[in-house]
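Showing just some of the chains, left in place.
Per-chain residue numbering starts at 1, and chain names A and B are given in the order in which the chains are listed.
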Amino acid sequence: MIIVMSPQASQADLDTVVAKIRDAGLTEHISRGSERTIVGAIGDERTLSEQAFEQLAGVERAIHIVKPYKLVAREGHPAGSVIDIRGIKLGGKQVQVIAGPCSVETQEQMDLAAAGVAAAGCRMMRGGAFKPRTSPYAFQGLGVQGLEFFQKAARQHDMPIVTELMDVRMLNTFLEHDVDVIQIGARNMQNFDLLKEVGRVNKPVILKRGLSATISEWLMAAEYIAAGGNNNIILCERGIRTFETAYRNVLDVTAIPVLKKETHLPVLVDPSHAGGKAWMVPALARAAVAAGADGLLVEMHPNPCEAWCDADQALTPQELIDLMGSLRLIAQAVGREL
Amino acid sequence: MIIVMSPQASQADLDTVVAKIRDAGLTEHISRGSERTIVGAIGDERTLSEQAFEQLAGVERAIHIVKPYKLVAREGHPAGSVIDIRGIKLGGKQVQVIAGPCSVETQEQMDLAAAGVAAAGCRMMRGGAFKPRTSPYAFQGLGVQGLEFFQKAARQHDMPIVTELMDVRMLNTFLEHDVDVIQIGARNMQNFDLLKEVGRVNKPVILKRGLSATISEWLMAAEYIAAGGNNNIILCERGIRTFETAYRNVLDVTAIPVLKKETHLPVLVDPSHAGGKAWMVPALARAAVAAGADGLLVEMHPNPCEAWCDADQALTPQELIDLMGSLRLIAQAVGREL
């Protein structure tokens, strides 16, 4: 850590800073510049808090030099992680498109959806049994019955399933129903108790980015899971909140190369939630794969007009087939396969 | 709801819209303008989804006219709610300043803090036993022992206590330890399972605004609590996330008059978390009371330099006394008392 002293700082102020560095078991290194004196704290600075220094008299700013995340950082783990999901590899050469409806509605709907997902050439399926809804009066998901409909439909095509966990108390139910990939939604990205719990199990976890989470906060949330012992973590960019009102969220494609540099974890993109409209999905999906995403989470519904939630963002089965065709070419253009 | 048809919409498109309105038990009302046809849906539009219409052919936009929140809206409840917290009124003429440390550390620290809070003339105390921390390696709070230290200290001055609940599984422990006001933190504002649980108990709840939550999302989160039967809800603005990097968050004072117009719930402001620096707190606290806030949540620590978290944003006991003096004048200037 670097501590920048203010021009008015006294020798006593400087002594206090030095004492605090030594108390933490680190060593100081003082540089006197023309306008400011700067103190470097040498040692494991992750134990130091910027705030603890910034409130000392004579201190202008304290700056961490080392990144706060460690287990998920690419720095100590140069090769990208490949997550194995019942034999399907996520994070390798093959780009994975995980498709399915926003919410599980009926067995029939899920059977049709699963058939459509498989027919398009996707290898995994998504669907929500527990739904985070802005309104308490909106459909909250079928719950456990939804998990059952989902598993039954997906197993017919031997596809692993991805579904969202909202409540720590439901984790055992997820394990009992053999959910293959646990999704942590954007609103729960910093639900730290939930992160700790999924850190204790040995299941792949998709961690969606919070609507206004920085890359650093997102990686620290992943670090919570890794710190618990679960390294099967997959990040998913799903659009961020900005000032723009012409579309729901802004898909942050810049995050893709930045994550690839900062972390060894695979990166998915959810173009359906980002834009919020089915007609935007193909353009955003292509952009994501072109920018280096390892896969996509795409909403598809056998009959979007009748969908119980987010009706306007689901592709039809035919639109998914068409999208897969164009994604194949994009994947090849960036040296991958679909 | 109003459905705006696109200029290219056919009669068949219009018929589909009308059928969907009637299916939901509402009545249509069609206006043919010079450039667009507009369809009004008359009846309880809260059951209609904008998305469900926007994905129909020929529909350009669907706009809700009625606000999505009902129980917390001022519209049906013109008088402001006054919450009674062990005899102390929040939401009435008296402005309440709730002060205390970021986190509970030791019994001695809490005793000193409680004495300082009481000496400054505050009537309630805050403190964190369970801490949401960005890093899994940071101090996570003392937990249940923290609740005990806190209660022991506050009871000596007969002050109700406010503390944060992060995990649904700890709610019973909070009730057993007789926590007076349950705080839901910014990161959990849309942790819907947690909202549902605190909606089932009869305890006042402070609901902090999420870092990038809109007023509408925030009131819908409050609606979750109210829909469960708990009307003792207090909102707390704590700064929003913006592009600015010179300070942690931007205190959104505009939210204060807007909330006062939209909802009957009392509104607190947390100037400590908003700015992130102790020296900003007095200016922000004064602005909040001048703009009409019903109270403040202020961090104070008997010895900020030694605080275990957020050291640079806590006031000293003397600074709290000074702040209360200037707030008293501001409160009077807006027709209230401290």
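For the reader, a short list of remarks on this structure follows.
Just so it is clear, contacts are C-beta pairs under 8 Å (C-beta built on N, C-alpha and C of every residue); 3 or more make two chains touch, one makes a residue touch a chain.
Since the model is a prediction, treat every value here as computed from it, not as a measurement.
In this structure file the homo-oligomer totals 4 copies of one chain sequence, with 2 depicted.
One rule holds for everything that comes next: only the chains that are shown with their structure count from here on.
Chain centres here are Cα means. That of chain A falls 26 Å from that of chain B. Taken together, the chain B residues at the contact with chain A in this complex read 46, 49, 51-52, 54-56, 68, 132-137, 166-169, 187-188, 190-193, 196, 211-212, 217, 220, 223-224, 227, 241, 277-278, 304-305, 307, 309-313.
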